[in-house]
Structure formats: structure tokens, C-alpha cells
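Heads up, one of the protein chains got dropped from this complex, but the rest are sitting where they should.
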Amino acid sequence: MKTGTTTTRVLGIFALMITAWVVVSAFFLTPADVVQGDSVRIMYAHVPTAWIAYLAFVTTAVASGLSLARKHRTLGFDRVAGASAEVGVLFMAMTLITGSLWGRLTWGTFWQWDPRLTTTLFLFVTYVGYLAIRRVDVDPVRRARRSSVIALLAVLEIPLVHFSVVLWRSLHQEASVLNTDGDVRLDDLMLFTLFSGVVAFTLIFVWLVVHRQRLAAMSDVERLVGLDAAITARRAESTVGGGGR
Amino acid sequence: MNAILAIARKDLRIEWRTRTLLARVVPFALLVLVLFAVALDSEPLLLRAAAGLVWLAMLFAAMLLVQRSFDVETADHALDSLLSFVSSPSKVFFGKALSMFVQLFALAVVLLGAAVVLYGARVDGDGVVLLVTVLITATIGLSVVGTLYGVVVANMSGRDSLLPLLALPVLAPLLIGAARATEAALGSDTIDLANGWAWVALLVTYAVVFGSAGAVAFAPLAQSDS
Partner (left out) sequence: MKDLGFILASWIITLGSIGVLAIMTLRRARELSSRIPDEHKPWV
């Protein structure tokens, strides 16, 4: 058996079906937006990825808190936190890329130093660092404790970053040329497509986290088993060597 | 309190004997300021950017100092024995942060002096109080975050590249706040003194939040058992 079970298979099929519907609707069924024109079609991919990215980091924070607070299943929660951060970093990268493509069409620039974008960028870099730390620790227990603390520190950091960037922008005296809100008026089908996108990506997120969490469990086992085997081999070697002499 | 002071004094004495700050970190930070000047190649631009460049150089220099401060502790498991001597691990945290603060504050004064000489920044009457307040609050924030992430990467392989990756994003609010407030204190067209004080409020919040977080988080991070 691999990391799949009946539940994850059903989950995966649902995710694929809803994603297919979202793609069809985003490209062919929904109308172009009155203000944004066709570039609104990027939004059906962008908004759900952004939502998942933030959901992933909330999941990481909660799982890290549980990992630190609980006496048992510490490692399990930590693996969920790690898997969720991995998926979150990927989704955040996609959010930033699709967002800047959309920005190029709507604002005329790839990047705007507005609070939401800047906070998202720092959040992304922070969790890239979190994943880098996770790769270093070999011992799962030590990794769980250390990375949980770092994830909780990131929770403190993000509001401070956001607040400081808001203050930074509001005190900035250059007139803002562009309307960064990009308000959209959505009709029912557009709203439904967006909502389906969120559902589809949430299912994809759950599917990925479940699989990657099991993957992490297996590689932890492999590391421990490998260590055990090495120790046994070393012991056998030394007794054989000792007996022979 | 005594334990905190003793640890800070120990760190500063090591620093004084090895002269890392004087011999390496101060020259490095000054070099960064000179290189910025060469790269930007415009005097009005430099004057406008002076505050931001000083704090950027501070951040880079702090990374070096933090690594140095924990290299001392990881050799021979000195951190473990240090932790066993004090009643609470947070005392070790505050002691190390205090010695970091003393060194970084000295560095900040040197770098501001360099900005006056090299970039033509001017410190005048009204701005002095704000400037000193910013220097103290921002350096406290930098010291506690530096110490906190220093212990995270202590004992790790590849820590010299991990520390900036982890600490610099966390230091972003401090950089924004310190740079803007210093700019206000040095006299600027884009930001006035009152707004400068608004940034000091952010810097104080930052120092309090990460100071308390560091005191709590130091114990689980510093434990070396597994």
C-alpha cells in the first residue's frame, strides 16, 4: 500500500471534477468583467490560491501550537504543520505570480507596494525560511520542537509586518496613481465559479497535505530504521571483532 | 537580575578580548555604507536614502554579531552549562540580548556618524531627542530578535546562511520603522517629526512583543536533549 486510501481517492476525484468545471466556466461560460475585461478570468485561479495559501499557514500555526502543547502525537501534528507549510509556500508562489500577471493587465505594472502584496511577500519569505529549517534537523523530536516555535513566532511577525507596511504606505506622500482595489462587480455565475474554485482548491489542499504528511511519516521511519540498522550492524561488527581477538 | 548582568558581562568581556566588533564588524558595516555610496552614485539620492542605508547596514552587521555570539556558546556545549547555572532560561536570553544591545548601540552611533560624514546627513536640535529614542528602541528590537533567532540556528549545520533567511523577514517591520523614524529625525521633506514619533510607537511594540516571545521561546529552543 502507498499513501493513498479510498478516502483520498474519492477526495482526489471530486477535486479533479470541480477543477475541470471551474476551468470550463472561467474560460467559456462567465462573461468578461465590465471594468477588468477578460483579465478577470485570472481571478478564478488567483483568489482560490490566495485563500489556500492563508489557510495553509493558519493550519501550520494551529498544528504547531498543538504539537508544542500536547504530550502525545507531537510528531504527528508537526508533520501536518510541515506538510501544510510546503503546500502553502507553493500556493503563495502561485498567488504572487498570477497576481502580478493580473496586475500587469489591470494596473499596468507587475508589482505594487501596497500593504496586502507586501505582507504576502514577507509571509512567503518567512515560510521559505521555515521549510529550510525543517530540512536541517535530522532528529524528528528536535525538529518538531524547533519548527513549532518558529511557526508560532511567524504568527507574531505577520501582524507586525502588515501594520508597519500599512503605516508606511499611509505616510508615504506620493499621490497614488492607481486604484489598487480593482473593485469587481460579480454576477451570480462569476460568484459561483469563484466559490467552486475555492472548494476545488481546498479539496486539493487537503489531498496534498494528507499525502505529504504520510510521506513525512514514512521518511521519519526510514531514518530511524536506518539508524537502528546502522547501530545493530556496528554492534555486531564490534562483538565479532572483539571475539576474534 | 544579577545573572542577566553576569552573562552580559561575560559576553562583553569575550568580545573585548577577541575584538570581533572592532576588528571585523565595524569595518564591514562602514564598507557597506561606502559601497552603497558608490553603487548609488548620486549625492541627493544618498542623502534621501541615508537613514535606510544605515539601518540596512545595521541589520547585516547584526547577523554577523549574532553568529559570533552563539559560536562562543556552541563550542564545548557551553550553552548547556550556562543554562544549568541560572534559575530560568529567560535570564540567559536577556543576558545575551543585553550584551548584543551594548555592541549594536555602539555600532549604530558609529554608523550614524559615518552617515553624517559620508552622506552629508545633518543632526539638528529638534531631531536629537527623536534620534536617540529611535536608536535605543530599534536597537533593543534588533538585539532581542537577533538573540532569539541566534539560538534557533545555534548547533545547526549551515547556520550562517540560515540565520539571515529566518531573521531578516522578521526584522522587516523594524527596518521600516527605524528607517522612517531616523529619516524624520535627520530632517526630511517626506516625513515630519510627529510621524517619526508614530514609528517609535511601532518600534516599542515590536521590542516588547519579541522580547516577551524570546523569554518564553528561549527554553524550548535552547534544550539540547532530544
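Letters A and B name the chains as they come in the text, with residue numbers starting at 1 for each one.
Assume a residue touches a chain if its C-beta (ideal position, glycine included) is under 8 Å from a C-beta of that chain, and two chains touch if they have at least 3 such contacts.
All figures in this text were calculated on a predicted structure; none of them were measured in a lab.
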item	value
Neighbouring shown chains of the undisplayed chain, as defined at the top	A
Touching residue (missing chain; options A:F57, A:W102, A:F124 or A:W168)	A:W102
Option from A:V10, A:M218 or A:I231 whose C-beta touches the chain left out	A:M218
Contact footprint on subunit A, counting only the chain that is left out	1-5, 19, 23, 26-27, 32, 37-39, 41-42, 45-46, 49, 87, 90, 93-94, 97-98, 101-102, 104-105, 204, 207-208, 211-212, 214-215, 217-219, 221-222, 225
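One rule holds in what follows: only the chains that are shown with their structure count from here on.
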item	value
Mean-CA-position distance for subunit B and subunit A (Å)	31
Residue numbers on subunit A that touch subunit B, as the complex places them	68, 122, 125-126, 128-130, 132-133, 136-137, 139, 141-142, 145-146, 149-150, 152-154, 156-157, 160-161, 163-165, 167-168, 171-173
Interface residues, subunit B side, partner subunit A - complex	148, 152-153, 156-158, 162, 165-166, 169-170, 172-173, 176-177, 180, 190-191, 195, 198-199, 202, 205-206, 209-210, 213, 217, 220-221, 223, 226
